[in-house]
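Okay, structure first, notes after.
One protein chain omitted, others in place.
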């Protein structure tokens, strides 16, 4: 594999991962300071960002002006779905969302500049144009989640308590993998940025609503195909004690870490394949 | 052992062109078509050729961005395609039209980032930065945001950034493009020092023959992906029969000037253009003109690389 061999000899996977995180941290720090030289603009954009993301939930609240239940679920339950899905998407967007501009980076030659630095190109791409204003979404989603947790009537057993942070972490990994995986399409199809939106922003919108309102085929599609259901639907069934519309074994409700690992692995393979195609190694 | 070695390196791309509403045609384009050359450590080599000749594809292969379709390639002891990050620590790259400095941040911040990304030991970093700051006169600029620097200052800033980690090879793509005469001079002077004193191998692409004249002891010309000349600049002039141009402004309109060793190629009122061989000094021609004509102003224009190369091809075609 072209990129794993380094001059320092056999670098372990762990060292490589740590170096990636450090490179990301350094670059993101630079971008943050650069953005902060336009402070007023930053505050305005952060505010606008929170307003835009709040709109989605406001619409859900308006819907509940006309009904008590949607697909049999209550407003606090939708708040739980909204909050968890929003945090996962928002954190993924914060960390790796910049990959969506891969096509533009290739056209501008920025990717080449990344390839001549001694740091993993993916880490640099993820940090490119990093902005803390992307915190708007996770912060707003966290507020909704906090409200829903107080309004929910849940018997908090230890496994339910534990599932919440686990699903947030796994959800972030799954959305990150979707960002990266679908961004790699742009190695071949430079303008296909919006495809990624369908699965990231579209996926998060899907997860705002309970699985009961969708066709069973669609629900099955996001369990066995693009595994969005593991972000919050499946664990939420356990936490909120709701029946599974597909009648899957209960193990699925705890399986988010497995799905997240699988997603990360596939995204990694796709990225490598894409970079190989770009540099002209494979094929 | 040579620092850069290429043996029969080829690189082709598949280009899809739309030929009809829905029909597309696939075509193989050979951007680099069998390059073989060595560059010794400490050399300063000019790499020139018309746009689309394969220059940037070569540079991209030498920096590890692109992988050759076939052939052998080694830079500073590593295979760029397989060991990209290891190579990155041994090379420095400067693109004339594209800065790698951080636009909104003080110049110093870009260097601090380089220190961490390249993992440069503290003492070496400080020594190198001090040297670059002194030679490039960056002292007063370190705390200035890059967006406020002039083009020339930015280019000097970029040069420093590329050299902090003591690269063995420095690739320069049009390092003097868009700069004024003074800035060009400074950049060239600095590159000469880096090359002579640090022993850094320099490979530069340029459209400015003066860059090559003043810096390089060797010129390689590429066209259609192949080397068409590899030798010194005098050789290139000889092969290309290139000419410099003396532009003279006379006090009044006169019939074409007649002096030995030069011929008038254009007359426009009091201004006349005289061509003379590029290897020759301009002094005797100037003296001869000044002796017999009322001179107001004069300037010497270097031959454009494109013209030299075009003439070279014309000769190859005839011969």
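Going by the order they are written in, the chains are A and B; count residues from 1 in each one.
Here, a contact is a pair of C-beta atoms (placed from the backbone, for glycine too) under 8 Å apart; a residue touches a chain by one contact, two chains touch by 3 or more.
Just so it is clear, contacts and distances are computed from a predicted model.
The UniProt record for the undisplayed chain lists the protein name "ABC transporter permease", from the options "ABC transporter permease", "Putative tricarboxylic transport membrane protein", "Anti-anti-sigma regulatory factor" or "Monovalent cation/H(+) antiporter subunit G". Contacts of the undisplayed chain with the visible chains, over the whole complex, involve A. Within the complete assembly, A:192 is the residue of A:192, A:220 or A:262 that touches the hidden chain.
Within the complete assembly, A:209 is the residue of A:209, A:230, A:252 or A:278 that touches the hidden chain. One of A:17, A:36, A:59 or A:269 touches the chain omitted from the figure, and that residue is A:59. In the full complex, subunit A touches the hidden chain at residues 38, 41, 44-45, 48-49, 51-52, 55-56, 58-59, 62-63, 65-71, 107, 189-195, 197-199, 202, 205-206, 209, 212-215, 218.
One rule holds in what follows: only the chains that are shown with their structure count from here on.
One simple way to say how far apart two chains are is to compare their mean CA positions; for subunit A and subunit B this gives 45 Å. The touching residues of subunit A, when paired with subunit B in their complex, are 2-3, 5-8, 23, 26-27, 30, 33-35, 37-38, 109, 112-113, 115-120, 279-281. Taken together, the subunit B residues at the contact with subunit A in this complex read 11, 13, 60, 63-67, 69, 78, 81-89, 91, 93, 95, 98, 100, 102-105, 109, 113, 116-119, 145.
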